[in-house]
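Structure in structure tokens, see below.
For this depiction, one protein chain was excluded, whereas all remaining protein chains were kept in their positions.
Chain nomenclature is as follows: A and B, assigned in order of appearance, with residue numbering initiated at 1 for each chain independently.
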Amino acid sequence: MEFETVIGLEIHAQINTKSKMFCSCSTDFGHTPNTNICPICLGYPGTLPTLNQKAVSYAIMAGLALNCQIQKHSVMARKNYFYPDLPKGYQITQFELPLVLNGFLELNLNQQKNKIGITRIHIEEDAGKLIHPEQTAFQQKNYSLVDLNRASIPLIEIVSEPDLRSAKEARMYMEKIHQLLVYLGICKGNLEQGNLRADANISLRPQGATKLGTRTEIKNLNSFKILEKAILAEVARQTELLTTGQKIRHQTLRFDEAQQKTFAIRTKEATHDYRYFPEPDLIHLNVTETQIQTIKNEMPLSLESKKEIYIQKYNLNEFESDFLLTNFDALQYFEKCLSLNTNHVPAREIAKWIVQDLNALIKESKHNFSTTTFKQKHLLILLDSLQQHKTTKNIAKTILKDAFQNNVSPETILQKQDSNTITDVQKINEQIQIVLEQNQDVVTKIKNGKPKSIDFLIGQTMKATKGQASPDIIRKIITEKLGL
Amino acid sequence: MTKPKIDLDHICDLAKIEIKDQDKKKYQKNLDAILTYVQKLDELDLDSIDLETKNNSLSTPLRIDENSSPLKTELSTIIKNAPAWQDNHFKVPGIIGDID
Partner (left out) sequence: MKKLHLLTTIELNKLLKNRTITCQQLLHSYLENINKNEPKIDAFLEIYKENALTKAAQIDKLYDKGDPLPFLAGMPIVIKNNICLKNKKITCASKILENFVSPYDATVINKLEKNHLIPLGATNLDEFAMGSSGENSAFKITKNPWDFDYVPGGSCSGSAAAVAAHFAPLSLGSDTGGSIRQPAALCGIVGLKPTYGRVSRFGLVAFASSLDQIGPFAKTAQEAAHLLNVIAGHDAQDATSAPVPVPDYAQNLGQDIKGLKIGVPKELFETGIHPEVKEALVKALELLKKQGTSWEIISLNTIKYSVAIYSILAFAEAASNLARFDGIRYGFSAKDAENLDELYKKSRGQGFGDEVTTRIILGTFSLSSGYIDDYYLKAKKAILLMKKEFHEALKKYDFIVTPTSPTPAFKIGEKINDPIAMYLSDLATESANYTGLPAVSIPCGFTKNNLPIGMQIIGNHFEEGKILNLADRFQQLTDYHTKMPEFLEEN
């Protein structure tokens, strides 16, 4: 029998706020464990939550971007369960009345547009982190450790309809959500830091059937690749069970990457009775039409329009455009460059340098585009002098590295370079003389009316000077020498 | 209302609270007595009451997104209060994997 795969995703995205969902602690990543905490996010007795305004407006923005209906009246709720990463013994989330309902996301798969339904988007707080020292998945150590720095980081949970039909489509959906959230600045999108995680609900049904089969849920898939692989593994497992006449059990699973298999997490039935009720410490969340309109007005162009501009108007290639539109910090960096770009360096040039050389340097320095001290202004100075042929591409690369690593402006390096070039004019002259002598045939060509061939001579001279000389100067000297 | 009888073991498992075997009878008796009393509520006609109608309900105030923490607290107090602390972490008995 042929089976149809039915997938729904719940995506948890950390919202890009400065402070946590219910307290003023920072959301920065990478602090020493349990230092980015306060009595509120530790669930200390007597503390009370206050709701982060930015988290609410970002959730609304996500809803608008996903064609959803924003609910004027929604309710925060407590989800009660015990776990060491959950300080209060309940998670503050939304249950019956979420902030956002009913939307869709359009996917292009095999030249076909597919509308994937968005059931709801709600706001909630993240849990802390558990560390299991020297522990393999099947060997229980006698203790685990709890870091609560992540506790109460704002999240949105985006719940899709079971509209996805393959692992590949699920992956595309997650990638698209990721790109959209990053582009809008809602989520930083660092998958390695757990900014975006998906739970996948998977079931199979005979081809043509309308009734849904029994589903399983794979928890905590934190990369596109893992999501795709986990779904493939689970579909294979379910297919095997069904074709051999066995039943699928409604289970919670996790994916083991090493074995490429899904495994059931042993949880007691009791833990599934979450005893939701309205959070009495936070009264209802009401949103006005004006607030929604304000957020709408603040939203940038749609992702599609932006991409079109990048590719059509700025001539970025697909890779550069996707890199920027899925990397929030790089995108901010690029846009800032554009806004400072008074000398009209082509946007494509800026993008190219950001995506390639600068990205490499920043990665090497263990920073990102938002934390790097290298200024947009400095990149532009460098690219401008490159545009004006005051330097060569190779030299520019060295200057960038130099400026980046020593935290100086490329201007100072360029000035030094300039003085070098001037004193070396004699050297360049000598070198040009050699090149001309060695390439008499090319010289003849030029004199016979093929002026473009001069570029070859310039290239040869540059090679000989190891890129130390400015191509402009070389051109000037050759032109003079040949009496053109 | 449903017949008042608390499944003590199940609820204690949900509430993560242990009751000694010798105390169970006493708890069961008290709980059943309270639940029986609570049946009084059935005398009220609550059918017309709609919990969803929230006329002029206030919205929860929203906090400006700043990471100035007025409640910054000394880690030493947090550590002193922690029953088990190791390598900058709260220590708990070993668990496999994350749930939820």
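In this section, contacts are C-beta pairs under 8 Å (C-beta built on N, C-alpha and C of every residue); 3 or more make two chains touch, one makes a residue touch a chain.
Predicted, not measured: the structure shown is a model, and the values here were computed from it.
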Among the options A:Glu257, A:Asp273, A:Glu308 or A:Glu430, the absent chain makes contact with A:Asp273
Of the candidates A:Leu42, A:Ile156 or A:Ile432, the residue in contact with the absent chain is A:Leu42
Where chain A meets the chain that is not shown, the residues are 39, 42-51, 78, 80, 82, 84, 87-90, 146, 148, 273, 275-277, 280-283
Note that chain B touches the chain not displayed via residues 1-2, 6, 8, 11-12, 14-20, 23, 27, 30-31, 33-35, 37-41, 43-44, 46, 49, 51, 60-61, 63, 70-71, 73-74, 77-78, 80-84, 90, 92-95
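Assume only the chains that are shown with their structure count from here on.
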Between the Cα centroids of chain A and chain B the separation in whole angstrom comes to 37
Listed in rising order, the residues of chain B that touch chain A in the complex are 10, 13-14, 16, 54, 57-73, 75, 78, 86-100
Within the complex, chain B is touched by chain A residues 17-19, 23-27, 32-35, 37-40, 42, 47, 50-56, 73, 76, 81-86, 91, 127, 130-132, 135, 137-138, 140-148, 219-220, 252, 254, 265-268, 270-271, 273, 275, 282-287
